[in-house]
Each structure stands twice: as C-alpha cells, then as structure tokens.
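Heads up, one of the protein chains got dropped from this complex, but the rest are sitting where they should.
Per-chain residue numbering starts at 1, and chain names A and B are given in the order in which the chains are listed.
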Amino acid sequence: METKLLTQHVGDPQQHTMERAIEHGAYQAWQKVLKEIAPADLIQIVKDSGLRGRGGAGFPTGLKWSFVPKDSLKSKYLCCNADESEPGTCKDRVLLEGDPHAVVEGMMIASYAIGCHTAFFYIRGEYDIGQVRMSKAIADAYAKGFLGKNILGSGYDLDIVVHRGGGAYICGEETALLSSLEGDKGLARLKPPFPAVEGLYRCPTIINNVETLANLPHIVVKGAQWFASLGTEKSKGTRIFSVSGHVKNPGNYELELGYSLRDLVYGLAGGILDDRPLKAIIPGGSSTPVLLPDKIDTKLDFESVAAAGSMLGSGAVIVMHEETCIVWVAEILAHFYMHESCGKCTPCRQGTGWIYEILRRIEAGYGKMEDIDTLLDIADNIEGNTICPLGDAAVVPVISTIKLFRDEYVYHIEHGKCKVHSQFKLRTK
Amino acid sequence: MILSDSAKLQISQTAKRYPKVRSAILPALHIAYEEHGYLSDQIYEEIAQILDLKLIEVAEAASFYTMFPKAKRGKYLIQVCRNISCALLGSHHLTAYLLDKLNVELGEITADGLFTVVEAECLGSCTTAPMMQVNAHYYENLTVEKVDRLIEEFRSQK
Partner (left out) sequence: MSDFNITVNGRQVPVIKGQTVLQASLAAGIDIPVFCWHPQLVPVGACRICLVEIEKLPKLQVACATIASEGMIVHTDSPKTIKVRQGVLEFILAHHPLDCPTCDKGGECDLQNLTFKYGLDYSRQHEPKHRVIVDANSTFDDLQIGPEIIRNQNRCIHCYRCTRIVDEIAFEDDLGAYQRSYHTEILPPPGREIRNLYSGNIVEYCPVGALTNDDWRYKVRVWLTKQTSVICPHCPDGCNMKLWNFHNKLFRATSRANENIDNGFICDIGRYGYQYVASPDRIKRPMVRRSGELVETSWEEALSLIRKQTDDIKSKLSGSGFFGFIGDIRTNEEIYAFQRLLRRVIGSNNIDHRFHRRRRLTPGEEVSSRGIESDNAEFKDIENADVIVVLGSDLHSENPITSLRVKRAVKRHNAKVILLNPLPTPLGKRAATLEVIYKQGTAAVLLHGLIDAVVDLERFDPSAIKLSAAEISDFRKANAAYAGVRGSEITGVDVTLVARVAEILAAAQNVFILAGSYVERDPLRDSLHLAVANLQSFCKSARKIFLPPDSNSVGAAFFGAEPTVLPGRQSWGKKAIYEDLWHGPIPDAPGKDTIGILEAIDEDEIECGLVFNADPVRLFPDGEYVRSVMEKLKLLVVIDSFMTDTARLADVILPLSTFAEIEGTRVNWEKRMQYSQRAIPPLHESKPGCEIIELLADRLGVKFNQSKPSDVYQEMARFFPTGAPTTYAAIGRDGFLIRSAETNKPGKLAYLRFVAPAIDTEYRFILLVGNADHHRGTLTERNEILMKFTGEPFVGISEADATDLAVSDGDLVKVESKYGRVVGKAMILRDFPSKRVLLPENFGEMSTNILMGRQDKIDMIKLAKM
C-alpha cells in the first residue's frame, strides 16, 4: 500500500493551480513558519524529524543546513535541485508537474531556515511542463504575497528564480550545478570548500532535492515527531519510487521507508512483464549496484538496501527479466556515463570512455578474456579518484554486473554473442 | 542582428533576475534556441553583446550542453531516449523503426525538412517508457501504432 504524503494530490489534474493547492492546504506551513518559528528552531525541527536528502546520497537535511556559517555577512543561497537525470528516475517530475506549490513552499521554508533571500530553482532543461508549472506557481505565489518583499508583513524577503539547465546530467551534482548556475560550463569543483560555506558566487549555499523540499511543509504542519514516526529507525518518512523496466505496472509509488521490495515489484507494480522470471533489479538508479532476485525481500530503506549490497540512491527501481543481456545493460549505462562526464578530471574523462569501448567490443563479439579484469582494474582506478561522484557512479554498473554475472561476460567473450538476446521490440499497440 | 528585438529584450530582462549577469547565459541560449531552432557564432556574439559578457563565456557554455545545437535540424526534432528503462522496452527498435520509416540517417534531416531523429540519454520518463521527445514535448508509452499516428499528425501539420 502506498503512503501518499507528497503525492496525495498529484492525481488531481488541477492541483498545479494556486486555487486547488490552497484548498488542499498549501502555504499553511509557510504562514506558520513566518509567524511562529525562528530559523534556528526550524533547523532543529528538521533535524529532529530525521529527514534525509532524497537526491541520492541521503544526507541529513537539517545537519546540512546547520553548516551554513551563522556569522557570514555574505548572501546565502538556496538551490532546489530539479536536475533529475539519473537513469530510471522520474519521481521529482511527478511533484513538479503534479504539485508544484508543494515544492515552492518547501523552497520557501528552507530559504527561511538558512537566511536566504534569493533562491534558485534549477530544473533540467528538458522538463518543459515542470518548468512551466513551477514558473506559474512561483508567479502566483508572488501575486498572493507569499514571495517578494516583506512577505505577509513578516519583514522577510524572498525571491525565487527559475533556472533551466541546458542538458547535462553532471549538473545534478551540486558543485557542477553551481558552476552551471553561474553561467559556466557544468564542471564539478573541488571540495572543500563545501557549498554550504562557499558555493554559488562564492557565498554559502544549500542545495536540496525537490522531494526533500516537498517534505518540509508536512513536517512544519504536522511536526517532527509525526514525521519521525514514519519509516524505520534511521530512514524516516516516505519516498517516491520510480519503478521501470520489465514490470506490468511501471509507475511512481510513494512508500513509507522500509517497505518491501517484493511488495513493490510484485504487488504495486503488478509483477514481471509476461510473468517471466526476474533476473536483476537496480534499486536506486543507474549508479547503484545491481541486486539478484535473492534480494527481493530487502526492505526499502537506506540501511537495508545498503546491507543487501546496494544503495537506495534516487529510489529508481529498474527491473530486468531473464531475457536481458547483462553486458548490454552495462554497455548502455557505460555509454551514458561517458556521454555525461564533464571532462574535467582524468580518470572520469578517459576511464568512462574506455569502459564503454571495451564493453562495446565485447557486446559486438570481439571480447578477450583479459578484458574482464581490465574492466575491473579500470573501474578501480576511477573509483574514489575523481573530483565528483560521477566517476564513482560510472563504475558501479560494471563492477556489480561483473561481480554478479561474470559467467555471462565469459559466455559473451567465448561465443562472441549474448547468452540471451535483448532485442526488445516496441509493442505494436 | 539575428535575434529579434523581443528576444533581446527578454534576454536583458532575464539577466536582471540574477545577482551576476553571467548566470543569464543559459536562459539567453534557451531564448535564442527557441527563436531559431539552432545556434550560431553570430548568435553567441549577439548574446555576449546584450549581456556585456565575453564571447568566450557564451561560446564555452553553449558548447557544453546538449540543448544548444549549432546544426540546423528538421522542423520536428525527435529525440529517442536510449537509456536503460526505455531500452528494456524497445527504444533501440524505436529508433531503428523511425529511421526506417522516415528514410533518414541518425542526426540528418529528412528530405522534406520535417524530421531529424537523434538519440538522447535518460529524459526522466522512465516509468512511461519507451518515450521520445519531439521538440519540447514528451510522447510516452510509445507503441508502433502510436508512433505511426504521431508521424502522420506531424506531417499533416507540416
């Protein structure tokens, strides 16, 4: 069963309008914050709630906020990261299109907490409807006096600027997002300095994911205790899982953290397409290790998925049935990381391309047995040695597929072809 | 000047929203792209001039992103998602089908000037795969039948 907290109203085709959103309680939290809650208390509330980032890394949100230097005279900035590009992931889009006001309100609350007066909404350039609806929601919020100068007489000023990306996965990485927002190429930056200390325009900056922010109105209205009661001991609240691939009912499902993977795949998502046997699951987007069917009973929370050998990541559950050639999957993902590497640091720029080229060659039937070890060693030379996490992400599919399906690689190399044929056809109807 | 007065105005208005004008490069590129369908060195120059930035800043940024092509495309730019969720449901076949149907090579423009088919990385439509983006719009849960119908529609709209 879904726990519809963030997605409660996304099914309502009018929820994106100000009128309907207000009917459903939008901006009550914002008014409460302005009237009753001091920024420091707000940070404490979010800390107490146990909310963790929904972008992929799962870092505690309140703690992140508290890294903003209190005594800094510089402007502080909030960036909402809506550069959703992790393969398999489309859960932020659900909120942007289905309940944009919740995201706007979340941005307001976060801005207030960190003392930001200009917040940026960085949305991937391709999300057209999301961008239109968010822009409208922000314009309506200005009209209602929820944004602008001296909001609702509180003396607090806030502007939100919508910024469209230009098509680059790397801009979802927070330092690259900042480079991009500054008008530069989306190149990752060295950390330290961390954005909370020196980010956008060299000022303290917090970058939060869409879904993370959308949780805030609920936490403010219903309280930290209530939020902390959802989920597991360390993974609080709900998450929206994007289930894609070989399932009968693909879709976005909002679940309390700790929900069973089996219930999601075989229950809500209706089971495997054509009732074929399950071959593998990627539980948290393309940058998380593959799980074998024996892990189907894993609970979907940060700790349990980690214990199963993967990561909860962005909550994108990609399901593959037995007809899927695993080398082919690795090749597709390798191509992606090669294409999206920003090119700044050597291991990622050169390594992602090399991995792809070897996989391409194996897939084309010209693999050599030593390629497998070469792949693992290239991956080892990339992992942990790059400026940003893209390099680490890029090697995950290679390492995990070789680890779990080495025999399939061997078959591929020995026979010059796939063990199974992933020649998936477009459905006729 | 290639850019229209309204585009120029829009660019300089947008720039005012940012604490630093350089941030307006991406919005300016979007505005220019929407007006012309592709970018050129001349457009880079004009954007640099409007924003009082260096040409190199505009040119470097534009070259980094995928959404600001310098080559002319067909009236309908069809981007087929090639990434994993779509691939599992036949996106490779979808690309091949489109190329065959439109009798065109990847990245080229059809003889009638209407279509260009390219492959794209994940477009965030994974639960509604396979999908393609035609200009700004997403077309999801594609089937052969649906693709045929869409192409017909595009052709009839010209």
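To be clear about the criterion, a residue touches a chain if its C-beta (ideal position, glycine included) is under 8 Å from a C-beta of that chain, and two chains touch if they have at least 3 such contacts.
These numbers come from a predicted model, not from an experiment.
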With the full complex in mind, choose from A:A168, A:L255, A:L300 or A:V398 the residue touching the hidden chain. A:A168
Full-complex contact with the absent chain, from A:V243, A:L264 or A:C345: A:C345
With the missing chain put back, which residues of chain A would touch it? List them for me. 168, 170, 185-186, 190, 338-347, 349-354, 357-358, 361, 368, 370, 374, 377-378, 380-381, 384-387
List every residue of chain B that touches the chain not included in the displayed model. 41, 44, 54-57, 59-60, 63-64
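The rule is simple: only the chains that are shown with their structure count from here on.
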Chain A-touching residues of chain B, taken from the complex the two chains share: 17-20, 22-27, 29-30, 53, 57, 60-68, 82-85, 87-94, 97, 121-130, 133, 136-138, 142-145, 147
Chain B-facing residues of chain A, complex: 75, 84-90, 92-93, 118, 124-129, 159, 161, 163-169, 180-186, 201, 242-246, 250-252, 282, 286, 316, 318, 320, 324, 329, 332-333, 335-336, 339-340, 342, 422-429
